[in-house]
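All protein chains of the complex are present and in place, except for one that has been dropped.
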Amino acid sequence: GKNLALTGYRKSCWYEEEIEENLRWSFALNSILHTGETRYQDIALLDTKPFGKALVIDGKLQSAEVDEFIYHESLVHPALLHHPNPKTIFIMGGGEGSTAREILRHKTVEKVVMCDIDEEVVEFCKSYLVVNREAFSDPRLELVLNDARAELESRKECYDVIIGDLADPIEGGPCYKLYTKSFYEFTVKPRLNPGGIFVTQAGPAGIFSHTEVFSCIYNTLRQVFKHVVPYSAHIPSFADTWGWVMASDSPFTLSAEELDLKMKKNMKGENRYLDGKTISSACSLSKAVRKSLDNETHVYTEGSARFIYGYGTALKQNQE
Amino acid sequence: GKNLALTGYRKSCWYEEEIEENLRWSFALNSILHTGETRYQDIALLDTKPFGKALVIDGKLQSAEVDEFIYHESLVHPALLHHPNPKTIFIMGGGEGSTAREILRHKTVEKVVMCDIDEEVVEFCKSYLVVNREAFSDPRLELVLNDARAELESRKECYDVIIGDLADPIEGGPCYKLYTKSFYEFTVKPRLNPGGIFVTQAGPAGIFSHTEVFSCIYNTLRQVFKHVVPYSAHIPSFADTWGWVMASDSPFTLSAEELDLKMKKNMKGENRYLDGKTISSACSLSKAVRKSLDNETHVYTEGSARFIYGYGTALKQNQE
Amino acid sequence: GKNLALTGYRKSCWYEEEIEENLRWSFALNSILHTGETRYQDIALLDTKPFGKALVIDGKLQSAEVDEFIYHESLVHPALLHHPNPKTIFIMGGGEGSTAREILRHKTVEKVVMCDIDEEVVEFCKSYLVVNREAFSDPRLELVLNDARAELESRKECYDVIIGDLADPIEGGPCYKLYTKSFYEFTVKPRLNPGGIFVTQAGPAGIFSHTEVFSCIYNTLRQVFKHVVPYSAHIPSFADTWGWVMASDSPFTLSAEELDLKMKKNMKGENRYLDGKTISSACSLSKAVRKSLDNETHVYTEGSARFIYGYGTALKQNQE
Partner (left out) sequence: GKNLALTGYRKSCWYEEEIEENLRWSFALNSILHTGETRYQDIALLDTKPFGKALVIDGKLQSAEVDEFIYHESLVHPALLHHPNPKTIFIMGGGEGSTAREILRHKTVEKVVMCDIDEEVVEFCKSYLVVNREAFSDPRLELVLNDARAELESRKECYDVIIGDLADPIEGGPCYKLYTKSFYEFTVKPRLNPGGIFVTQAGPAGIFSHTEVFSCIYNTLRQVFKHVVPYSAHIPSFADTWGWVMASDSPFTLSAEELDLKMKKNMKGENRYLDGKTISSACSLSKAVRKSLDNETHVYTEGSARFIYGYGTALKQNQE
């Protein structure tokens, strides 16, 4: 008797997200841990039944407790493993702290600059995301509160790996400026050491959704770098396969076995999602997506951009 | 820009209730203030955007901050005003405290017994429902934690007004036993002083929904009392018109003007919803409902009952 | 076993309406009978489980099979019964046909002009709403496809009763021009015969929602007419109490009993919702609403208007 009633109640409160205009994704809620506004965006921390604690910015799920490791392992490790000796890393965005957490697991890393524009989000994540506390207090981490572009342009030093952990390009907003050919060519590439690698999250990469921004980011990067590798992984809480692109003027040559050896040698702790085989498989896109990426002709420039569905306009100010 | 985003976020979390199997009612949420289980039922306090703080028991909205006054003024005042001199009142249920709060506004009242079975709900409401704190600490209030029927049967004393503030009759559960002819005849009526009045909440009273339990409760009471008055009011947060029935062996004779005079003389503070005209109008049901009540032949007995949609089974244990 | 599965499926498809920004109302669907666009608006006919066939215009429920009689009886009969001998009637809007259907039940009526701007809606309703077919083919009905204001202004003849069966005033749109003091004073009133009555639907009239437009329409009309009577009724499919206002320079004097006698004498068929007592009760608003109407100072003019939540912008063109 009791259980039925409980179930009844437990399904009464829902978080609902419009993945696209005609598609909704709803999680039963345990509680609303925090809601607030920063100078740049709306922020909420929800305790959801299917995906644990969920960070929501401007009505869009950013990361969920149970599967954020897929996103962050995929963003960080392929680039850091392919690099022969990654010592200095620059993160554009990443205020949540999880990207830094994964980077700091690499023993070669001596310095990580995390450059996020929204101080309040960073403070919020520091307080609430227990799993990243150690990373936030690691002496190798330098936290900078600034627009990533301005910061990169003002710095003289170069980095072994630069990581784009930004929101997707948004219609009418300036964030897409961090995805343009000129930004990659004149801001990012000059700040890479020889043999350096750039990697960025690249939006949804599903069989239909990859044309929203993934294929364009890929095509834009191949205008600027000699070697460009798109890869993807299904993230349950995003209700989609997600994409990343890594790019370098040096080739990516390690085999699955070599990647496994490097993980063992260079990294603290064990990955939950990625090993050598998983990286190889992630880089082997399905025929449909591969063909579509090959045929993509659109290049992001300041004057032309493709956007993803429905982000709040507040985000537009995020990286400007 | 900001506002759009805010709006976006603010509509992400929802409380959803199935009013009937095919009908849903959803409120945007600010926060989930509390959730828990008592021995008898599941309980939650939600902060909703359209209706303020909402008390939800077993997945059913019990009362919402912005319009609970309609329910509680309607439950309490018509009976207490029609009674010539109400001094002692017995509440079956009412653990939320709002019914007691309204009763205690009547200056003639010397003693109120509130008999609710669920101690934890009572404690919960004491702590969270600020608006009822004064009532809970009024020396005229005697709080008893017991099944209302057992309590009434064990008491020797009689009351001027007995008020049923119970959950609706539920399928398969014992709560309907507090709505049966035998309960009214052999338990309630003997505990009324001469000229005493019994009044009960009586479920939804809409043009279609009144046949669920309202018409049966009315018909059952007219088997037991000489004068029976059904009345109703629209309660926005319930998405329906709600019903109450008052019953006595003495006639209800006061006019709208006389009711207004008594309110002025006998009550502290001013009603928000009810005055003499509103009471008259509430007692004047629409043709469709009136006809249907006149024709109702069903009488609640232990062996036959009509039920309302979808209450959690936990509630079944509520008043047993 | 089967039934569970059935239930499962039967609740899979839903019609969802945002009553207000933070409040949703959802009906399980049997089927989508028709969807289309007219020159002025989007139109759909849905077969819903809780309320039968439902006409939806621009995402807002206009009328549902099971309870449209409450709306249309309330709009038409109080005015036609209070008028000593209603022969000629002008309907502004009303393309659905139900208002005409109710008018034509009055034996004194010789001529009904129904003036709706949207030919396609009228044709649609003629085809799909079986219950109004007889009305559409009644020889006393004259159908005019025009803007109601232009039509009234172009006509020389006067009417015994003019009925406003229009959409609610909408932000930024011209429809509110059919709710302004100048429209009532210079267009409507001059087209009423001596003793004539104007009645209009007046939006939601719930304890909170009546301040959206109901109180303003009431206050605007009392600037223009000597006798103005607001009244209301709960309409389940609208999830609210609805309001109407009737206005005349002659007083409304009939008692409930006299209204009952006139119904019997002058009308074909029997009302489902209204009789004399129901009309009296409907005209007796609750204390809260009554007080609020008394205190309303806002007058609709071309330059100032209050609006109701969320109507599609297409509607704005509706009556222009």
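Going by the order they are written in, the chains are A, B and C; count residues from 1 in each one.
Definition applied: a contact is a pair of C-beta atoms (placed from the backbone, for glycine too) under 8 Å apart; a residue touches a chain by one contact, two chains touch by 3 or more.
Small disclaimer: the values here were computed from a predicted structure and weren't measured.
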What chains on display are touched by the one that is not shown? A, C
Among A:D116, A:D168 or A:D240, residue touching the chain not depicted: A:D240
Option from A:R39, A:K107, A:K226 or A:K277 whose C-beta touches the chain left out: A:K277
Which is it among A:R39, A:K107, A:K264 or A:R290 that touches the chain not included here? A:R290
Please give every residue of subunit C in contact with the chain that is not shown. 1-2, 4-6, 8-9, 11-17, 29-32, 35, 37, 41-42, 44, 46, 56, 58-59, 310, 312-317
Since one chain isn't shown, list which residues of subunit A touch it in the complete complex. 7, 10-11, 14, 20-28, 48-50, 66-67, 70, 206-209, 233-234, 236, 239-241, 271-275, 277-278, 280-282, 284-288, 290
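One rule holds in what follows: only the chains that are shown with their structure count from here on.
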Components of the contact graph without subunit B come out as A | C
Suppose a student superposes the Cα atoms of subunit A on subunit B; what rotation angle should they report, nearest 5 degrees? 180
Per the centroid of Cα atoms for each chain, what is the distance between subunit B and subunit C, given in Å? 33
Distance from subunit C to subunit A - Cα centre to Cα centre, in angstrom: 53
Enumerate the residues of subunit A that touch no fewer than two other chains. none
